[in-house]
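Note that this complex is displayed minus one protein chain, with the remaining chains in position.
Just so it is clear, A and B label the chains in written order, and each chain counts residues from 1 on its own.
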Amino acid sequence: MKYVRDISSIILIAGVMVLFNVFVTAPYLYDVVSGAPSKIERWLETYKGWSIYLTGTSLVSALLWYVLSQWFFKLNYWAKSGKRPVWSLLIAPPLLVTAIGIVLTPAAKEGMWLVYFFYFVSALIPYYLGTALFSPSSFKYAPVGSQLLRRWW
Amino acid sequence: MAYYAIGIGGTGAKCIESLIHLCAAGLMPEPAREQAKELHVMFVDPDQGNGTLDRAQRVLQEYSTCRRVAAGGIDLFKTPVTVAVPDVWSPFAQETDPKLEDFYEHNTLESTTPNVAHLFDVLFSHQERDTPLGKGFRGHPAIGAAVLADTVDFGSVEPWMTLRSKVAQDAQSGEQAKIILFGSIFGGTGASGLPTIARLIKKELAKSKVTANYEISAVTMLPYFSFEQKNDDEMRAQAENFLINTQAALKYYARPYYLDVFDSLYVLGDHVLSPLGPSLRKLRDSGDQIDPKGGKDQLNEPHFLELYAALAAIDFFKAVSAKGVNMIARKEKGVHAWYDVPPVFRRTELLDKLDQLTRFAFAYDCTYFPTLESIATRGRPFRAPWYLNLFEGDDFVELSESLKNELLKMRDYIRDFLAWEASLQSTAKEVEMQLFNINTFAIKTTIDAKETYVLRNPDGFLVEEFANLLLPKGTQNPFALSNLWERMSDAKIDDVQARGVGRFINVLYQQCKTERYFESPTFGKEDSHAQ
Partner (left out) sequence: MVATSRRKMIGICDLPTLKRLFTFFLFLVWGVVLTSCSKQVTWPPPPLHSAEFLEDKSIQIQADIYYDATLSMQGFTKPGIATAYAQVLNELEGSITSGWASSVVRFYRFGTKIKELKGRDHLLAITPKFFTDKELLQETLMSTVIDSAKTQHLTVIVTDLFLNNADVTQLVNKLRDKFLARGFAVGIIGVQSEFAGTVYDVGINRDQFEYAGQRPFYVLAVGKHRDIENFYLTLQARILNRLSDTHFLLLSSYFSSAMPTFENGQITLKTDIDEVENIFPHDVIDHRVEQLRIKSKHQSSQIGFSLSRTSLRYAMALNPSAIETELSMRMVGSVNGKDSLVLCDNAAELLTVNGFGLTDSSLQFMLSFNNNENLSEGVYVIQQVVRPKPHVDLMPTWISDWDMDITKLPSWKADTKDFDGQKTLNLKKFAFEMWQTIIQTQSPEILHLFYYLRKE
């Protein structure tokens, strides 16, 4: 059951991130972004689409980390503990998709830095929080900073 | 009530060693740490350089150090063990090279009471009178009896003074004192010490008007081992004389006068004499050949019968005025398994606790101690969530200091424990032992043309067998050690008595608990005990 709870929580975080992008950051960007190459609302649909892709990639990475650390990484040998490099490597897909999103999102004249910031947030927050808060016990401190987050509670 | 254990001779020391390991496993009678009664231990051995005695003393010291770790209310090391001061009493404490004739001042007797001197000559051969006794009584109990009767002094000699006063205090305060003596019946020191010391204790307590609230028992070991004989002219214990000596001794014990000394008597032996090889511990130092005359060379491996001796002691400590004659036997002639062990406990309790301590030792040695060392030298504590929770939580522990002190002592103890288990499993070579799955942490090797087992390096432990450290093997779970790590990573402790390193010890010990023997389809149904 523990893994059901953890996986559900990771998915929930990603879901909330999507809702946050659609209902909070998109309306915010509507006011901030200017000079988009198409109508703002359609341009924001592009933003929303990419933010969903990024969150999805982040979710996939987080779930992959969970699956690997729960069922594949076995700690019969203590030297195989840690796995922080693996965790770090799994950030790469969201970052890669972020870079693609940045390139393929038509640039507006104003507000694009904020857009890129939210892209990074969409890509990193679900992965980071999903792994920092819900990594399996044996690797729960592998995510950087998770010691503070999880021990705080 | 307090418990008193006196190990006489080398065999007595080995029995004490086994008893200490059972104490570490939490098998003494009291259910909880705070109710644990003290076990007072002392050794009687003229051969103070006895290697077996060294090992017992070392295990005792490790036990004491490990017990000082505030590990909370767990059973591990729950029994407080005090060691007599001095821990080893020798009748020749002051003598450098004692001989019997010097002891009885034969020269003086010849001049002052020649008749006594002549009686002395009749009773003891020239060799017996002239052989140095610094390494024990050389398998001549008559010598030992004479010496011990004359040297044990409850009035002015420690540790006898303290023993007497403690027992008297226990008895007079209404607490029942239980005194058990361990020794072999076929050797020299044990054969002479067991009845003699028991009688002396009883007499002394009677003099002190202590006639109730104490019991005396003994575990007498019949022949169960042999060793390679050296052919020279020196007086030494002769393995081929063991059975004859045993027969003579048993006749002695059969007489009411001598048997009445004991409230209960445990007699243990094996029809197969196991040839003893070098002990595991010794192998780390050098490859000396065993010399049966004693000394540092007397490094007899632990034998499973000593486990029985320790169980006998616990049975004595637990039993309330046991009556009658009870016999035990092995179910199958060439096999020895857990179902042959006498029912001192509920069967599951013994195995559960031994399994738990074995897992603890295994995991500690191959996984947790190396992890802590790695963290101390290379950092990156995130690798071990349990470390952060238990060492860097509310009760911060200075790891590098602990690694030099408590944690190191714990490792020393658990390696001795694993070595003891490996010996129990491998010593009785004529019998198929089905006690411990020692291949997981020990490996067979040959030293001085003798096959023996040495402990593996921790990184060579067969970790996939962690779930099956006791025999027979149960359900295979190759990732049991990994699962332990996972449970450790989540474990929290709310035992307020556990502090510092003790929090980690507490948690690890608790997480090593298993109940697989409840699941065992065969175990529990076999009952080999015959009435």
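In this section, contacts are C-beta pairs under 8 Å (C-beta built on N, C-alpha and C of every residue); 3 or more make two chains touch, one makes a residue touch a chain.
Here the structure is a predicted model, which means the values were calculated and not measured.
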Chain not shown, touching residues in subunit A: 5-6, 9, 12-13, 16, 20, 23-25, 27-28, 31, 33-42, 109, 125, 129, 133-134, 149-150, 152-153
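Note that in this section only the chains that are shown with their structure count from here on.
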Whole-Å separation of chain centres (CA-atom averages), subunit A against subunit B: 59
Residues of subunit A that touch subunit B when the two form their complex: 74-79, 81-82, 84, 136-142, 146-147, 151
In the complex with subunit A, residue positions of subunit B that touch it: 366-368, 370-371, 374, 380-385, 388-389, 393, 459, 463-464, 466, 478-479, 481-482, 485-487, 489-490
